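Note that this complex is displayed minus one protein chain, with the remaining chains in position.
On to chain A.
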Amino acid sequence: MPQDRLEASRAAEDAARRSYGKLVAFLAARTRDVAGAEDALSEAFAAALAQWPARGVPDNPEAWLLTVARHKMVDAARLRRHDEAAAGYFGWLAELAEPETAETSLPDRRLELLFACAHPGIEPATRAPLMLQTVLGFDAATMASAFLVAPATMGQRLVRAKAKIRQAGIGLQVPERAHLPERLDAVLEAIYAAYAEGWADAEGADPRRRNLAGEAIWLGRLVAALLPEQPEALGLLALMLHAHARRAARRDAQGEYVPLALQDSARWDGTMIDEAEALLRRASRLGAPGRYQLEAAVQSAHCARRRTGGAQWTAIVQLYEALHALTGSPVAALNRAVALAETQGPDAGLRALDALAGDARLADYQPYWAARAELLARSGAHEPALAAYQRAIGLERDPAVRRFLQRRAAALGG
């Protein structure tokens, strides 16, 4: 019956969304065989789609999937029993096969899986895609488009990373307290990288990205829930929620780009902002400021416009100063210069930008040229402003932002 089939495939999708990472983490916890766990799980999902329409959806889909996947893993291990590690592997699988695990609720080892994906032994550029794949089930092609990498290259990187987890013996465990902050940083950085890629797709219309920004927030929520005493985990979640609260206001009715300063704050998502503010307060009570809390505080200072009609620019300058001192990031220095122009005028902003002019990391960075163009225009230097706008237009990949910059340049008579 088509209706049953539809219902069964919805139930399978539902289970996939809720349990994919939990099942991978559980299946790979002892064997460290992430790829094997994923293969077994995808066979289990295929079996679910074949059987559930006819026999009905089981009471506990997660346990059903686990049982099938576990059997597939045992079968696959038998096929390559000459592997030198086979003896140990069988031992672990025997533990996995203990029936009570399926009946009782599944222990949540997703945090351990996230730590393995963000291990220093894994290439930094691969950490975010690896997390999205193992915890959320993204495929390599989706991530190739999201992270602007050739699909074949992305596939190879993921295969290599999973082989490394298994062969180098990267443990699926939460690091000891002493190492936790530095290792947590890699986890948060990877989640933020995924969020930033999703944020760049302003339309949110590309279905292949599967709403990457939303999924990154979901991972951020997971980490914050599992480590509620880690201020930076709360800070990152606050930061992402703040930024996400404004997504509807980033485009006007015609789909044209609207910069932050011109956004209608009534279109910001108040519930999300309130949640972000509460997280930030909770984080600051833990008394260990860090990069994500500072960035979230900047967002909070922008959001003050919702209540008072104006952003808290003096606070924003100080926060970016602290951020630059902490990270040395040229982007923090760039943002400080822009904020400085709001409090002390365009010339002060331009002097701060000039100090960054030699930084090679900013040479092909569109926001640097756009900021420069804007401040030059405000200070009346039309010719150099036009040249800077040209540079920014040539570096931008979002057509709506490109049109916005072109309109600004045209207003100067360019």
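Operating definition for what follows: a contact is a pair of C-beta atoms (placed from the backbone, for glycine too) under 8 Å apart; a residue touches a chain by one contact, two chains touch by 3 or more; residues count from 1.
The rule is short, and it goes like this: contacts and distances are computed from a predicted model.
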Protein that the absent chain corresponds to, by UniProt name, given "Transcriptional regulator", "YciI family protein", "Carbon starvation protein" or "Cytochrome c oxidase subunit 1":
"YciI family protein"
Decide which residue listed in A:Ala35, A:Val74, A:Leu106 or A:Val149 touches the omitted chain of the complex.
A:Val149
Out of A:Leu286, A:Val331 or A:Leu395, point to the residue that touches the absent chain in the complete complex.
A:Leu395
Options A:Gln51, A:Ser379 or A:Gln406, residue touching the unrepresented chain:
A:Gln406
Considering the whole complex, not just the chains shown, which residues of chain A touch the missing one?
148-150, 153, 363-364, 390-391, 393-399, 402-403, 406
